[in-house]
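Worksheet: one structure, shown below.
As you look at this complex, bear in mind that one protein chain is not there, while each of the others sits in place.
Naming follows writing order (A and B), and every chain is counted from residue 1.
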Amino acid sequence: MLRYFLTRLAGAVPTLFIIVTISFFLIRAAPGGPFDQEQTLPPEILANLENAYGLDQPIWTQYGRYLAALAHGDFGPSFKYKDFSVTELIGQGFPVTFEIGSIAILLALMLGIPIGTFAALRHNSAADYVSMTLAVVGVAIPTFVVLPFLGLLFGIYLHWLPVAGWEPGSIRHLLLPTIALALPPLSVIARLVRASMLELLSSPFIRTAFAKGLPLHTVILRHAMRPALLPVASFLVPAVASIMTGSLVVESIAGLPGIGRYMVQGALNRDYTLVLGMVIIYSTLLIVMGLLVDLLYAWLDPRVRFER
Amino acid sequence: MATPTLNVEDLSVDFTHRGTRISAVRQVSLQVAPGECVAIVGESGSGKTQVFMAAMGLLAGNASVDGRVCFEGADLLGTEPAQLNRVRGSKLTMIFQDPMTSLTPHLKIGQQLAEVLVCHRQATWGEAMSAARRMLERVRVPEAARRLNQYPHELSGGLRQRAMIGMSLMCDPALVIADEPTTALDVTVQAQIIDLLRAMRAELSMALVLISHDLGVVAGLADRILVMYAGRIVENAGAAQLLRQPRHPYTAELLKCIPSVTGPRWERLPNLPGQPPQAGDSPAGCAFAPRCPRAADRCRSERPLLQASADTDGPARGVACHFPVLT
Partner (left out) sequence: MSSLLEDAARRLRSNPAALGALIVFVCLVALTFIGPWFNANAGDTLDWSHVAAHPALQSAHWFGTDRLGRDLYARTLEGARVSLAVGLVASAVSLLVGIGYGAIAGYLGGRTDHAMMRIIEILSGLPLIFFVIFLTVIFGRSEYLLFLSIGAVGWLTMARIVRGQTLSIRRREYIEAAVASGASTGRIIVKHVIPNVIGPVVVYATLTVPQIIMFESFLSFLGLGIQEPHASLGTLIAEGAGEMEAAPWILLVPGGFLALLLLSLNIFGDGLRDALDATEP
């Protein structure tokens, strides 16, 4: 099984490389330069600027220099935030985004799996219908509507939680953003678990487990849970992708100093290096997630381990 | 008779599907004495499996049950789930038809055997795994210690079924219900499993219910044979008697269908024409009448009840037929 994992790892590196290369050339191929938005500059100053940023070099040289810098973890300077390098911005923002994103995915799993399981066990009951309706709501209503609504309710009317802002280590500031982020994947996970659990409950090996006189919680947790979670494992990478997308909105609304906010600003300001750096970070995250999910599959279903 | 290990009284099982009510089991009564091996034979749809699903509390959600089932004197149908769980898996166990789908794919064989002891006897996992290994050896699984740590898909069909049997014997049960234990296996392996069951009975003297559609399979093992058709018991006799002198026309036809190595060579294999009644139908009269070579008008209008059939030698027998075969 180790060999299987290493093969996948080896396949991931070229993918990342391709992403970096394509991104780099696409951005450079764009019409206009990074300084177009400033007021028209006199040509000498423009030339100096381009020289300083290395933009007057042939494109392959630029590419080579970028890769070399990247290997040292240097993403280059930000074109907009002139005092900071992209690496510094990432260093500041990534921990925040990572913290919020991780809590969100954990919330989605820790709530979604039990809810789906209970809905399956109480199939066709009121609890089942209610939870599944809430799941539809969770998926249909966009995060950028949910978060302000939550802020309105809990922040402005009830005064329980702060609407926006960030203090390191403060749970109160975390609560609404992570809940809003977790809601869509939570809903999908609940529905997936309910569907697969329902199917499993009538399968032969679960019948055997009941026939052995095992209590319900043992049958569910030891015998049914792992196969039931297979669709959830498949969903994990799209779930993380959706949380990444959601974080752009959540950070903007709640004023959280994470990289999502930089991503949006970078787009609005046409800050090339910043956006390039962000894309690389996000892609790496997704690829790593993909590898972890592969490992997860092997644990959930032993038959997978023998297929390679 | 001493308290029968299993006493089924007037059991009826109905399923409700999309508004229609389907009768799977109609007023079945039977008893299994301690240590006895009783075979239940019938076509698919005859209700033979559902009787014991009801006893084990494994019926589907849309089922409704009527009647009584007592195990070692205690009512099974009305008990609380906790009480039922104490009995099933330990004193009253079941072996299922297809060991590939009936064993949990992601748990090791040893775990699946051991958990029975951990759950019912409060053993530690260490003790239980040792006991599991011993059980695997007992059911003639070679390299038992290695097999303990393997997953079901790594074992052959025969070995899986042996493991299932071992799993059912962990707590020294009073009654083991075997639902078509050989149907999913190769013919060569079938005989081995029957031998194993016979050996286990000899060692542990538990009662055994053998459910099958194949009279040939049960012939070597059963003390008594019950024949079911369309949800009812149509004949009940000692195994030797039934095989020598079937009284019910259906049983007689079934016997004719068993291919024999030593018997005459047929031009065409004998078979029973027609189909058993659809699960939802409730025909007036005898359910077998449309296919019975001996059917008369009385058969079509009046349903025959199971009646003791006078017999000079051997245990009591019953038959539900207006015109039983008497030779």
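One rule holds for everything that comes next: contacts are C-beta pairs under 8 Å (C-beta built on N, C-alpha and C of every residue); 3 or more make two chains touch, one makes a residue touch a chain.
What you are looking at is a predicted structure, and each value in this text was computed from that prediction instead of being measured.
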Among the chains presented, those that the missing one touches: A
Sole contact to the chain not displayed, among A:V13, A:L26, A:L106 or A:L216: A:L26
Missing-chain contacts mapped onto chain A: 23, 26-27, 29-32, 136-137, 139-142, 144-145, 148-149, 151-152, 156, 163, 237, 241-242, 244-245, 248-249, 252-253, 263-264, 266-268, 270-272, 275, 278-279, 282-283, 286, 290
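Keep this in mind: only the chains that are shown with their structure count from here on.
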Chain A-chain B separation of Cα centroids, rounded to whole Å: 54
Complex contact set, residues of chain A against chain B: 123, 202-205, 207-216, 218, 222-223, 226-227, 300-303, 306
Chain B - residues contacting chain A, complex: 56-58, 60-61, 81-82, 84-90, 93-94, 96, 98, 101-107, 115-116, 119-120, 151, 153-154, 164, 167
